[in-house]
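One structure, as structure tokens, below. Some questions next.
The complex appears here without one of its protein chains, the remainder shown in place.
Each chain gets a letter, A, B and C, in the order it is written, and its residues are counted from 1.
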Amino acid sequence: METEKLTFTGNESAALGAKLARVEVVATYPITPQSTIVENLSRFIANGELKAEIINAESEHAAISICIGASLSGARTFTATASQGLVLMHEMLHWAAGARTPIVMAVTNRALCVPWSLHADFQDAISQRDTGWIQFYCENNQEVLDTIIQAYKISEDKRVLLPSMVSLEGFILTHTVERVDVPKQKDVDEFLPPYKNEFFYIDPENPLAENVVVLPDWYMEYRYQQEVAMQNAKEVIDKVSKEYFDKIGRNWGGLIEAYMMEDAEVAVVTMGTIAGTARVAVREMRKKSGKKVGLIKVRCFRPFPVEEFKKFSSLKALAVIDRSYSFGCGGPLCTEVKSAFYNTEEKPLILGVVAGLGGRDVNVGDIINVLEKTIEVSKTGKVERETIWLNLKGEQLR
Amino acid sequence: MVKIPTVTSWQDLPVGCVVPGGTMIINKTGAWKVFRPVVDHKKCTLCMLCWIYCPDSSVVLAEGKIEFDYDHCKGCGICANECPAKAIRMELEV
Amino acid sequence: MPSKPISIKDFPKDEFMVKGHTACPGCGMAIAVRQALKILGKNTVLAIPAGCIAGGSTTGPFPLSGFALPTVYCSFDETAAFLAGIETALKVKGLKEKFNVVGIAGDGGTADIGLQCLSGAVERGHKIIYICYDNEAYMNTGIQRSGTTPYGAWTTTTPVGSLRMFKQEPKKDMPQIMIAHKIPYVATASPAFPSDLAGKIKRAMEIGGPAYIHIHTPCPTGWRFPPEKTIEVARLAVLSGMWILYEVENGVFKLNVKISKRKPVKEYLSIQGRFRHLTAEDLEKIQKEVDENCKRVGM
Partner (left out) sequence: MTYFRQLILFGRGGMGVVTAAEILAEAVAQEGKYGQSLPFFGMERRGAPVRSFVRISSEPIWVRSEVTEPDYVIVVDQSLLTLLDVTRGLKTDGMLIVNSSEKPQILKEKLQLKFRVATVNATKIALEEIKVPIASTAMLGAFAKVTNEISLESIRKAVLTRLSGEIGQKNIRAIERAYKEVLF
């Protein structure tokens, strides 16, 4: 009897999530570090474990377009890409959201050119934040698997009908092996019913046309309808998280997860694998020096958890760590956290930190330094520098 | 008949901008024309070339005779130009 | 076995490109698409990209639409990818046999911006029928030059002016590019030869695809000729050898319309304002090239 495999890479976890979600059409284009996701899916199909069609498209731009065509035609679709591939898709990301096609895409986050880099960086996914896609950022491979399954239930919910991006950092998750519990197909089938496209269908007796030209009289209303769907996603994400816990036994905490925040005065806010490292730093600081520090992990960047953040307005100071950067402005996560508190009476001082670009390692010690700096800010009440470039070689000028 | 969604607010907009097909038939593009085709039934041999060459499906065969749907015909004049029997002429629309 | 022409009387009466669409008076594309859809019939799913066929004639405005067929209006650069997605989804749902999955795009949408995904889709053998209506420029955006604009033509981006900057490059031969992909069926067609066009659409349906049909569709607005002459211009293109009607099925070439006594290209070019600036020398150059092309296909 073969021993049952217990550990998987992030890419295998993504492929397992897609398989368990019984995806029907997969269209992708190879790019490091994503390629093994599709290799795994191809094997599942070849071994009869998954009844689906895989299309090896001629480009990422084509891959996402194939998914849109397939999703409109009633098939549950999956794709995966990263870095240059994701930004090549940009035209069609807006398209997929506007067409309300509930496609789920794994994004194995990787830095953008120039310079050339194969390593982890959120610039690819973060730079797509205005395309209308729901965006999840995962901390570990288990969350990747679970979130892909949940993403289908969220995206296909009638009140939402928006595509979802599930981000897992290149190499740090995609090629990292760790324990992953693989739910049973039966349980996932009960959790996630088959996809049925109700608004567009191919019926010669009742021919429908999708995406006709809209003039200034109705375009804005269409955009508002789409925003309402994105806002609905907040409740649906929480509901689906609870349902997943009831059925499969794990809850990654809807839009955000507060760790040791009950009595925290100072906290670090971040996404992805850095949140895992920050968890350890918080625990160690509390144990070693009893400092009231905590972690706010942002799991869902779109829709942005504004209301959740407002609950923390009584905190003294926050450090927001971005693994991406908006030139001439600051870390995108930091900018959004700041704006969440803008109109609250009380609000924490907020320190921006840019770290881990291009795969640079971020360890527990780094987080502890950031937290110490944040505690100092909470005491002095002054933020000398809006954004710190962590471990920058050479002096940071402004 | 042609069912066209009536919309008054964002709530009743069909999701994904999906509408019933073929509803442009209510467009009276006939108002575009300056000249209109007129057929001389005596000369017409019912070869149907005018019908197959019409960009706007505005040639109608009714009770064995060629007629024109002036609500939709744009007056391009292809039918008159192509008619082998020279049975169609274009007249200035008054 | 080659396509069989369909007589005009045998054309179905259904109209899937409904009247009331807003194509310009005398539009060559509208004639060709109307003829093709009659043969394809109601069990057809359409992917229609930007261009005269969409924004120009059948997309509303909201809430109206111009095709009485299930239609996905897709992006300009990914018509064939949308088709591949639709075809695959129907296949997974066990519905593919019931539908023709058909894309209809202009020359720019096919030979320029949409070439990459078309090449990918047909190379992967998707059972799709791809129809290109070739009005030889980007007409919907106002007559800008495309890869298939013929040598010598005026467009708004190849203006003649004192420096005579009309299009210098030859017309991109899209059918040959498709033949190079070794797909089961490639054919050229013209709305001035409806029976030939219809026979080829039928043949593509029988073969199931991937099939490519390239239709020459004159444009009164962009080629500068009066709207009543669209079919006359289309016919003259064939009679002069400027547009050759042939088909290639699994590599086997067949000349469908053999013109024994070809008209001089001057006759075709002179009724179009876009060629008004050509000198005798230019015309000679074009005539020579047409003679060579015709010789090569045994005409």
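Note that a residue touches a chain if its C-beta (ideal position, glycine included) is under 8 Å from a C-beta of that chain, and two chains touch if they have at least 3 such contacts.
None of these values were measured; they are calculated from a predicted model.
*Asks:* Looking at the full complex, which residue from C:56, C:85 or C:218 touches the chain that isn't shown here?
*Replies:* Selected residue, touching the omitted chain: C:56.
*Asks:* Given that one chain is not shown, which residue among C:23, C:90, C:105 or C:265 touches it?
*Replies:* C:23
*Asks:* Among B:10, B:32 or B:70, exactly one should touch the missing chain; which is it?
*Replies:* From the options B:10, B:32 or B:70, the contact with the absent chain belongs to B:32.
*Asks:* Contact with the hidden chain only, please: which chain B residues?
*Replies:* That gives, for chain B, the contact residues 29, 31-32, 34, 74.
By definition in this document, only the chains that are shown with their structure count from here on.
*Asks:* So what's the Cα centroid distance for chain A and chain C, whole Å?
*Replies:* Distance between chain centres: 44 Å.
*Asks:* Just give me the whole-number Å value for how far the CA centre of chain B lies from that of chain C.
*Replies:* Computed value for the inter-centroid distance: 23 Å.
*Asks:* State, to the nearest whole Å, the distance from the C-alpha centre of chain A to the C-alpha centre of chain B.
*Replies:* 52
*Asks:* Please list all residues of chain B that touch 2 or more other chains.
*Replies:* In chain B, the residues touching two or more other chains are 7, 14, 17, 19-22.
*Asks:* Scan chain A for residues touching two or more other chains and write them down.
*Replies:* 72, 200, 207-212, 214, 218
*Asks:* Note which residues of chain A are touching chain C in the complex, please.
*Replies:* Going through chain A, the ones touching chain C are 24-25, 27, 51-53, 55-59, 61-63, 65-75, 77, 91-92, 95, 200-204, 207-215, 218.
*Asks:* Along chain A, where are the residues that touch chain B in the complex?
*Replies:* 72, 98-101, 161, 199-200, 206-212, 214, 218, 221-222, 224-225, 228
*Asks:* Can you tell me which positions in chain C touch chain B when the two form their complex?
*Replies:* Residues 8-9, 11, 15-23, 25-28, 30-31, 34-35, 58, 60, 62-71, 191, 194, 220, 226-232 of chain C touch chain B in their complex.
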